[in-house]
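Note that one protein chain of the assembly has been removed; the remaining protein chains are unaltered in position.
All chains are identified by letter, namely A and B, in their written order; residue positions are counted from 1 within each chain.
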Amino acid sequence: MKLNRKDILGIQELSVEEINLILETADSFIEVSTREIKKVPTLRGKTVINLFYEASTRTRTSFEIAAKRLSADTINISAATSSVVKGETLIDTAKNLEAMNPDIIVIRHSAAGAPHMLAGILRQSVINAGDGAHEHPTQALLDMMTIRAKKGGIAGLKVAIVGDIAHSRVARSNIHGLTKMGAQVSVSGPATMIPRGIEKMGVVVHMSIEEAIRDADIIMMLRIQTERETQNIFPSLREYAQYFSLNRKNIGLARKDVLIMHPGPINRGVEISSDLADGPHSIILDQVTNGVAVRMALLYLLTGGTS
Amino acid sequence: MKLNRKDILGIQELSVEEINLILETADSFIEVSTREIKKVPTLRGKTVINLFYEASTRTRTSFEIAAKRLSADTINISAATSSVVKGETLIDTAKNLEAMNPDIIVIRHSAAGAPHMLAGILRQSVINAGDGAHEHPTQALLDMMTIRAKKGGIAGLKVAIVGDIAHSRVARSNIHGLTKMGAQVSVSGPATMIPRGIEKMGVVVHMSIEEAIRDADIIMMLRIQTERETQNIFPSLREYAQYFSLNRKNIGLARKDVLIMHPGPINRGVEISSDLADGPHSIILDQVTNGVAVRMALLYLLTGGTS
Partner (left out) sequence: MKLNRKDILGIQELSVEEINLILETADSFIEVSTREIKKVPTLRGKTVINLFYEASTRTRTSFEIAAKRLSADTINISAATSSVVKGETLIDTAKNLEAMNPDIIVIRHSAAGAPHMLAGILRQSVINAGDGAHEHPTQALLDMMTIRAKKGGIAGLKVAIVGDIAHSRVARSNIHGLTKMGAQVSVSGPATMIPRGIEKMGVVVHMSIEEAIRDADIIMMLRIQTERETQNIFPSLREYAQYFSLNRKNIGLARKDVLIMHPGPINRGVEISSDLADGPHSIILDQVTNGVAVRMALLYLLTGGTS
C-alpha cells in the first residue's frame, strides 16, 4: 500500500487507513535501530531539510537520525543562524530551498498554519514538526504507535490528557488521532487552559485531574510552559502542581495497568512527580524510541515507499 | 581540461577560459540534482569545511548540498558557536583546520581579503563565499551561468546593475565577470552608493534607474541593507523605493525579453515589486538552482576533476 499524500501537515486530515499504514510501516522500521549496522540504503541520494524556526533537541535530532538511518542527506537550518534575521519572508526562504531540489522539508514554526502554507506552494513534501498551538502530527503518531505496541490496539481505551490543553499542539494532534482510532479521550486542566468548545472535538472535559484519570488506561501529561506563570494564565507553578500534577496520591485512581506518557521535556515535580516519570508505568522513553521509527516511516512513505 | 588553480578567491583573477571551463562543468552537474538518486561518488572521502563568520542560509546550504551530492563529508562551523569567541586569530583557526586534513575550506568573512590571506597560508583549496564588500565569486558564476543558459551567451548583452553598488560584493564580482565575458554593464543607484572611479571597471554610471535599464537584456537588482537607513547613506526605505525600485512603471523601458535577477534575500517592495519578482521575467529561482551546480563544479574542479 502507498500513502497517496504529498505532505504530513496534521492528524486532522489523515484517515484511519492512513494512520494504520503509517503505524504499521513504523513498526517495521523499529528493528533497523537495533541492528549492529543501523542503516538501510532506502533514501540514498535524497535530501531532507530540517527547517526549524523554534529550538528543539529531540524532534530535530529524531528527524535527523531517522533520515540518516535511511541514508538520506540531511541539512539543518535553524532560525538563529539563517538569513531569517535579514527579514526574508518564510515563503521566499522556502521557495529558495525548493530551488535547490530537496525531497522533503521538515518545518517547525511558531505560527499555526505555516507548514500548510508551504505545502500549498512547494512541489516537495512538507512534514509539520510542530506549528504554533495547532498540530504536531509526528508526536501524535509516535504516541499512537507506542500505545498500540503496549496495549495491542487503541480502540476502546480510556485516555486522559492533562495540562495546558489550550496551548498544546501535542494535545490537539492526539485528540484528533485517538478519537479517530476509537479511544475515549478526556481532558483536564485549569479552566484558563481548557479551550471553549473543545467538546466538539469529541472529548469529555473534567475540571479535576482525579475525574479525568479515573479508570484511565493511558494518562498523557502535557508539558507546562513555565514562561506562562507570569502571564496570569495560572497563579504559580506550585499551585499548578498541587492541583494538576500526576503523583503517587492520584495515580491509584487509574487502572492498575495504566501507562503514563509525556512528550517531554519534563518539568519534574510540576506536571509529574519524578517517581512516576521513572517508574514502571512510564513509557516516556518508548515514545522517544518510537519517534525515530515513525519519522523513518514518514520519510519512506512520502518518497514513494510502499508497506 | 583542468582548472590550474588552487583557490577560487574572486572573479577578478579568473580568465575567460577559466570562467568558461567552470560554467561548462556546472552545466554538466545540473542534471545530477534532477535525478531520482541525486548523488555521485566523485568526492567520496573528501572533507569540505564551511567556515562562516557571517550568517547565511542560502549560500551555506547551497555549498552543503553541493558537497553532499558529490558524496563529500561536510563540516559546518559558524562563528557564533566557534572558539572565535575566545579570541583566536583567523589564521590560527585556519591553521588548526588545515591540520585536520580537509580538502577544501569555504569561507565567508566580513573582512575583505580574508579568504586571500588564508589561501596564501593553507595548502588546501579555499573558496571565497563572500568577503566584506569585496567579492562573492560563486554568486557571479551562478549569475553568469544563468544568463548563459537563458540567453545562449553573455557577449554583447546589455546588463544593468541597480542598487548599493558601493557596498555590494555581488556587484563587484559580476562587474568583473560580465565585462570580461563581453557584456556592456551599466550601474545605477543613489549617489552615496556609487563608488568613485567605478567607471575604471568598465561600466557606465547612470544617475537614474530609468537610464540604466533602458534597452537592458538583463536587470540585476541588489539587496538593500536596511540597516544602512540609519547610517545616513540614504534618507529612507520609502524614498529609496520611490527612486530606485524596479516596478511595473519602469520595467517597460527594458527590452521586451528582459530577464530580472536578484541575489536574494529580497526586500519585497523596496528594491523590487513583488509582481516583478514573481513574474515571467524573473529568473531569481533559476539562480538558486544553478548555484548548487556551480558549487558542485568548483568542488569538483578544485579536487582535480577534469571537464
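Observations on the structure shown:
Everything below uses one rule, namely that a residue touches a chain if its C-beta (ideal position, glycine included) is under 8 Å from a C-beta of that chain, and two chains touch if they have at least 3 such contacts.
Being a predicted model, the structure only gives us computed values, none of them experimental.
Check A:Val16, A:Ala55 or A:Ala111 against the missing chain and you find that the one touching it is A:Ala55. Of the candidate positions A:Glu64, A:Glu98, A:Glu135 or A:Asp217, contact with the hidden chain is made by A:Glu64. Per the touch definition above, the residue from B:Gly45, B:Gly152, B:Gly197 or B:Gly252 contacting the chain not shown is B:Gly45. The missing chain lies against chain B, touching residues 44-47, 49, 73, 75, 77, 80-89, 92-93, 95-102. Where chain A meets the missing chain, the touching residues are 33-39, 55-58, 61-62, 64-65, 68-69, 78, 80, 226, 264-268, 285-286, 288-289, 291-292.
Keep in mind that, in the parts below, only the chains that are shown with their structure count from here on.
Distance from the chain A centre to the chain B centre is 40 Å, each centre being the mean of its Cα atoms.
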